[in-house]
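Worksheet: one structure, shown below.
Complex shown without one protein chain; remaining protein chains in place.
Chain nomenclature is as follows: A, B, C, D, E, F, G, H and I, assigned in order of appearance, with residue numbering initiated at 1 for each chain independently.
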Amino acid sequence: MHFLAQMEVTIPHDIDTEKLERLLTAERERAQELQRQGKWPQLWRVAGRYANVSVLDVESIDELHELLSSLPMFPFLDIKVTPMTRHPSKVD
Amino acid sequence: MHFLAQMEVTIPHDIDTEKLERLLTAERERAQELQRQGKWPQLWRVAGRYANVSVLDVESIDELHELLSSLPMFPFLDIKVTPMTRHPSKVD
Amino acid sequence: MHFLAQMEVTIPHDIDTEKLERLLTAERERAQELQRQGKWPQLWRVAGRYANVSVLDVESIDELHELLSSLPMFPFLDIKVTPMTRHPSKVD
Amino acid sequence: MHFLAQMEVTIPHDIDTEKLERLLTAERERAQELQRQGKWPQLWRVAGRYANVSVLDVESIDELHELLSSLPMFPFLDIKVTPMTRHPSKVD
Amino acid sequence: MHFLAQMEVTIPHDIDTEKLERLLTAERERAQELQRQGKWPQLWRVAGRYANVSVLDVESIDELHELLSSLPMFPFLDIKVTPMTRHPSKVD
Amino acid sequence: MHFLAQMEVTIPHDIDTEKLERLLTAERERAQELQRQGKWPQLWRVAGRYANVSVLDVESIDELHELLSSLPMFPFLDIKVTPMTRHPSKVD
Amino acid sequence: MHFLAQMEVTIPHDIDTEKLERLLTAERERAQELQRQGKWPQLWRVAGRYANVSVLDVESIDELHELLSSLPMFPFLDIKVTPMTRHPSKVD
Amino acid sequence: MHFLAQMEVTIPHDIDTEKLERLLTAERERAQELQRQGKWPQLWRVAGRYANVSVLDVESIDELHELLSSLPMFPFLDIKVTPMTRHPSKVD
Amino acid sequence: MHFLAQMEVTIPHDIDTEKLERLLTAERERAQELQRQGKWPQLWRVAGRYANVSVLDVESIDELHELLSSLPMFPFLDIKVTPMTRHPSKVD
Partner (left out) sequence: MHFLAQMEVTIPHDIDTEKLERLLTAERERAQELQRQGKWPQLWRVAGRYANVSVLDVESIDELHELLSSLPMFPFLDIKVTPMTRHPSKVD
């Protein structure tokens, strides 16, 4: 089951930098772990923004939410989720 | 070079149905042709909407515009284009 | 799997009234058929608008799209879909 | 009488964490209390967001406001309220 | 029970003028009938727009929807409904 | 002369609570004073939000601004003002 | 009493051109008549748009609405009205 | 050359009040200086908001930007600039 | 004097094709004429949209409006104009 997830990152300018470093490191590890599990087949950086475009492949909406809300940076993410299905013109 | 293209389709209710059928058939053929050429690696239907989420892989912005504006349904498409680059956490 | 679907209906003022009647009748039958199948557990009219709030219970996103795009009035619907999961404070 | 309530939660990053814990615990208790009273028949988490979709069943608008404004997290909630009525195609 | 209803009127330029006249006359009669019934205590014209600001006093949301959707001009109205309750600083 | 005033209240979470209490008390007194003067005939709480819907009856725009900007909570108010006139279908 | 009025003009492409010419001529005459009466002290064209910025000087909101709704092109105007008062830093 | 400038003022609630007082005094002096130079022919307060509507008369866009960015309160202003030209129906 | 002009083109689907062809030819000639006069130094197509990004170099706002409103396609253009001035970090 596939979802498009468009994530904008907003980091308060007065956040504790050490705390932020820990979060970013954990975020990177978590994102790579999920990619290796095949849950996160598409991960792109939006050019010019602190934002990403992702395609997530999960078994259920519950799993989708667990995945996203488990991201260490979740409190600083504004995520727009779009459920996607097979396009009638899709060529395999 | 990759672009996210989010296309919303709006078809006037009083359009000539035969003309529309011809356009839709040509659209499908054109989309599949581009997919076979490797230009259109991701094509999804947005659940619940006459809209799609696409990832286009092209050599230049010129080619991107030629590809999109060559779509027979182009006059009925509202396309939001987002240039994407490699994400620092991307796992190959 | 549950989705919130918020549907706004826009009917062109110059549509053929007989065609519209047929569509509305078919829409009603289709909606009731889906409710009887347990796919459409919540269907509310938004007070003051030609719009509805629905909760759809389906097996997959594919089924969600088939259900919505099979609605006879689909061409006149603007549908906002929100994937929903169990709330941590939910009491059964 | 039914209302759709769509709640987005925004928590300032520099809030006192103990205060926040107390609020969240109280929020959970209050929400479950209202559910047991039958006032809050639908409570869903929006996948990917710190937000919920709720259906509230109350006797009056006054009661609706008392219910929502009594939520400990009310100062951090942006709530969109939609009054709902029976849909003509609703099947009991 | 009180609702604020903000109605914007959009009339297609190519509508049949006789049909429109009939609708407007019926609209005026219906609005005055509802006012005499005490259902429509506040009805204002928004200066500079074909729009109104209304306060409706009804027994239920069902009645609210019946009232609004019974307006002959309903197909040409975009109505924003806001449920209102007593303000803590209100002086009787 | 009547104006609709829709006020959304946003209170910074880290405001000094004693200062806030003083402001809220002064706000309440000021609002009730203006109501007793007949300047504020309609004051409603928007259900589910820290917001109000008001109708103000003043002699001039100057007076309208003095009234609103004199509110102790003015710095925390986002006010949308709509000038209103008699509706042609108004029944006295 | 002064109001800012920002008017966007939208003319349907299939409108009868003779009817439009009559309306535009009448509009011009009406606008100049109101200017000569001192009601319309500021009238500017927005560069690059079929839109204007106006300041209207009237005795009441009722007069404001009569003035604007009497414009022959009123059905094709989207008008945003802003009540204005004397600025504390204004130099006479 | 005339520009409409619509300025919304947003002052952080935790700003140093003495600093703010100095800025506001300097702002007032600067605004009056520019008015006396004939650069700021129209300055109105928007009723109910900490905002103004201004017409600026300058020799060039460079001068426009110097004027606006020289305002002591510039960091707290959100300014929407609209270039204006003579309206064809303008009566001198 | 430089302005950014962002133009979105919307062509009604039922427009007379011959009339449209004439307009497009005239538009192209007019745009090229203005470019040769040095009035239109930057003209780009927005990739994926029937829209352009232009920089116009004119002597006055009056000339800007004459230029834009003289475009044969003006009735089908939605133009957003941004006045621009020299950037302090600009390198000649």
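We adopt the following convention: contacts are C-beta pairs under 8 Å (C-beta built on N, C-alpha and C of every residue); 3 or more make two chains touch, one makes a residue touch a chain.
Remember, it's a predicted structure, so these values are computed and weren't measured experimentally.
Asks: Which one touches the absent chain: A:His2, A:Arg30, A:Arg45 or A:His65?
Replies: A:Arg45
Asks: Looking at B:Thr25, B:Ser70 or B:Thr85, which makes contact with the chain not pictured?
Replies: Only one of B:Thr25, B:Ser70 or B:Thr85 touches the chain omitted from view, namely B:Thr85.
Asks: Mind pulling the subunit H residues that touch the left-out chain?
Replies: 3, 5, 12, 14-15, 61, 64-65, 68-69, 74-76, 79-81
Asks: For subunit B, which residues touch the unseen chain?
Replies: Touching the chain left out of view, subunit B contributes residues 1-3, 60-62, 64-65, 81, 83-86.
Asks: Could you list which residues of subunit A touch the chain missing from the display?
Replies: Residues of subunit A in contact with the hidden chain: 11, 13-14, 45, 47-50.
The working rule: only the chains that are shown with their structure count from here on.
Asks: Would you indicate which option in D-F, E-F or G-H repeats the interface seen between C-E, with over half of the contact pairs matching by residue number?
Replies: D-F
Asks: So which has more C-beta pairs touching, B-C or E-F?
Replies: It is E-F, judged by the count of C-beta pairs in contact.
Asks: Could you tell me the distance, in whole angstrom, between the mean C-alpha positions of subunit D and subunit I?
Replies: About 49 Å separates the centre of subunit D from that of subunit I.
Asks: Just the number, please: Cα centre separation of subunit B and subunit D in whole Å.
Replies: Roughly 39 Å separates the two chain centres.
Asks: Suppose each chain is reduced to the average of its Cα coordinates; what separation in Å results between subunit E and subunit G?
Replies: 26
Asks: Counting only residues that touch at least two other chains, what does the list for subunit B look like?
Replies: 14, 45, 47-48
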